[in-house]
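All protein chains but one are shown at their positions in the complex.
The block that comes next holds chain A.
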Amino acid sequence: MRNYMKVAITTVSTLTLAGVLGLTANIASAEEKKEMTLAEKGQALAFDRKKGNCLACHMIPGGDMAGTIAPPLIAMKARFKKEALRAQIAEPRTKNPNSMMPPFEAHGVLSGEEIDAVVEYVHGL
């Protein structure tokens, strides 16, 4: 009986320890994510083929094999206000009904929050 008890206690403490470690690991990774700045998140979205996929058409400093369909994203801060950039990404048809640029917000390609992050990144280019 005593032996059983001992085994049970050891098992429980091992499990608890594992649980605590796991929890710590979770907190650590969440904190790492939190440490990513809005602009960094925006870059990840901009380079992700299934998300912004900006590189399909736009040259961006630091991006490989960029497309040539649309203008290069350089000196953005000097050329555009943040609000104008956001409007263009969210609904490019406002400026040009025939635009080839996907209506990222209107068609739900990116969420509003994701667009905010992309704007933060692109505006800093």
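Methods note: a contact is a pair of C-beta atoms (placed from the backbone, for glycine too) under 8 Å apart; a residue touches a chain by one contact, two chains touch by 3 or more; residues count from 1.
Methods note: contacts and distances are computed from a predicted model.
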Listed names "Gluconate 2-dehydrogenase subunit 3 family protein", "NADH-quinone oxidoreductase subunit K", "SoxAX cytochrome complex subunit A" or "ABC3 transporter permease C-terminal domain-containing protein", matching UniProt entry of the absent chain: "SoxAX cytochrome complex subunit A"
Residue, one of A:66, A:85 or A:117, that touches the chain absent here: A:66
Contact set of chain A toward the excluded chain (per top definition): 55-57, 65-69, 100, 102-103, 107-109
